[in-house]
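Structure first, commentary second.
Heads up, one of the protein chains got dropped from this complex, but the rest are sitting where they should.
Lettered A, B, C and D in written order, each chain numbered from 1.
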């Protein structure tokens, strides 16, 4: 219940201003354009770097999205509305996580054509496999990101603390996503790379559990 | 005078929180770690992508820096202090631009050793050439960024406007910087790539002029 | 409150720790067999591996006491967490130093973006973040809670990171993953003694750091709080 | 009769500097109590702690015999909080903000009541604008409507009259009377002591981290004199 309320609220806030999505998409597009330029010298090698490029781009995108998601809570102390409400704080975490997951996925889907167009990546050759990786990785990113943002963005130096705490924790996720994407692009069957998916799912599961329980302790000032 | 006051204020705000340098170092380290990983498959080829990687990192750093630089002005409506003061608003623009330039440069210098160490880039082979690119690009980024941020972050839809206006404007700058860096790493003489520097300088000049004159009109609500 | 070394048991602990450490040094230098292909370089193993294991131990302390702090809100647990984190991170730094020292003669280069090395670096960076949130996360009462949460997150991250390594594409694995149990007794015994020595060092350092932490806490409380920064 | 609300030895420091040292008091059902004290004495801090926005270092509180500050969340269902700032999302409209706040409390939306209160608080016709464009006083009025629509037993209000015009203050006085007649309990701060005493059964003086005085049915002069002695 509370979970849905918060999820819907975050999505509505986003639809109203469209700011996170705009930021994320434009940012992704800019990075992709840069990549296209940076690699114009060696288009042949591009393929081997593509998975890394994709996930680096999405990482930065995720940080920008998180900044907005919690920045909005602070503006008029609106977060206090959530904190004083009779609901499990774990639900705040889950709701904001779910909303962020949806936004991140949306931003990625919108920027995907740019990857395919400008970097000439044959992602459409294995759409389900890639979709699977995208969804599962985003779940993991959303879980870790929401937990970390929920605490760092409540403190004065929040915007700087966020990437610093987040990046090391996300590195294993990035690696798994990159390796899995690599395998997909190389045309390997699922059995060859399903352990990366398992790793990502484990990350997701562990952080959802941790977040649900810890969030109560880190929400209050 | 007003220029200096604002420059000093912005630098002090940054130093006060003491977060700046420490966080920049850790930030740089983590980003480079991400790259190293994302591209670990082919370390030998990494060299050819290095310029792109460097500037993508710096692009992200710049966006975060800009968001903070103007976010701070809005917190307690402190910006009103600048607006009501008897000073030319062009000086606000120039002061904030200079401060942002210095911070960006500092952040880059701090992260440079990591690039050199971990990604094994021979930037030290042409230190003056690279320094030149760094300084001129940062000037251009600072001019464009401060003008756009100063205008968009004062309006309610600011966070949406900022990326939409800023990123496309920064793209040519980043491309120029990437190309120039590429040329330096390839050991080309200045004549081969001074074209990019001229482009960057033009950007800088145009936007400084524009900013100095326009800022008065876009500062007020 | 007394200073740490004014307390009898701590003097004894320090004595034992120092003695064992010196004996350990002598054993490693004199008694441990020289591995043929690696010569003296291999002996750093007796530092490198115990340091790594003790790092995990220290971080476990951080997580457990951090959890206790969150639940009880008792600052005593926070001083334990902080002590564990500082000593653990010092040890982690030492892994990151002894590793490359060993690597330089063996691999011919001091670093490679290889799974175990990278994940160790990641762990180290997570804890740098831990200290940053303590420093910049707001007043002590809040930042210490955040730090406890980061400590817990870091520790649930450790097994994930470590197991991830075994799944990694084998062609990029260059860090050895030997089974300690299958080592010859001559190596295993020296290793175990060194491990014991480092556990003593860890315990001593954590106790000491915790004591200092408690003194600082009391002093600040008595003088009516710290300056706001 | 057992008190509705008890606060026991609440303590809170910032960077180990105590702001609240040992705050204890009780409230009975239907009481309206003014919390007063000098600027910076810790009133906002205390209200935030009671509303579960801040975590105290020590102390307990209970409402209806149920312990507050416990890990669960049911203890928060009987309370509402209205802070200095409006606790609203600037990008959402008035209607959306309030319907959100009700949904968070698992209450159904009541359009009729909403329209009634909009009208009463002078915001009729502006309910579909994003509250970003509201003036300070309008925000405060909307915050009060939020409390009107919610079901609760105890409310914490931090300077509710600060941004209200004369009409608004009168309206709020009437609202306080209505709430008290519903035997709801109110703990509020106000620097407008005249307005405050008129709405309060008791006044609690917060000073040096403790409740320094508990004054039943005081006059404005009493409070001013008492504050003066505390200096």
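Quick note on the criterion: a residue touches a chain if its C-beta (ideal position, glycine included) is under 8 Å from a C-beta of that chain, and two chains touch if they have at least 3 such contacts.
In this text, all values refer to a predicted model and were calculated from it rather than measured experimentally.
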The one of D:14, D:73 or D:152 in touch with the missing chain is D:14
By the contact definition given up top, give the residues of chain A that touch the hidden chain. 156
On chain D, residues whose C-beta touches the chain left out of the figure: 14, 37-40, 44, 84, 122, 133-138, 140-141, 159, 161-169, 191-194, 223-224, 227, 231
For chain B, residues in touch with the removed chain: 1-2, 5-6, 9, 12-13, 16-17, 72, 75-78, 80-89, 216, 220-221
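Please note the rule applied: only the chains that are shown with their structure count from here on.
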Just to be sure I understand: the centre of a chain is the mean of its C-alpha atoms, right? Then which chain's centre is nearest the mean of all of them? A
Rounded Å distance between chain B and chain C, as computed from the means of their C-alpha atoms: 38
Where in chain A do residues touch two or more of the other chains? 17, 156-157, 160-161, 164, 167-168, 171, 175, 221
If I count partner chains per residue in chain D, which residues reach a count of at least 2? 55, 90-91
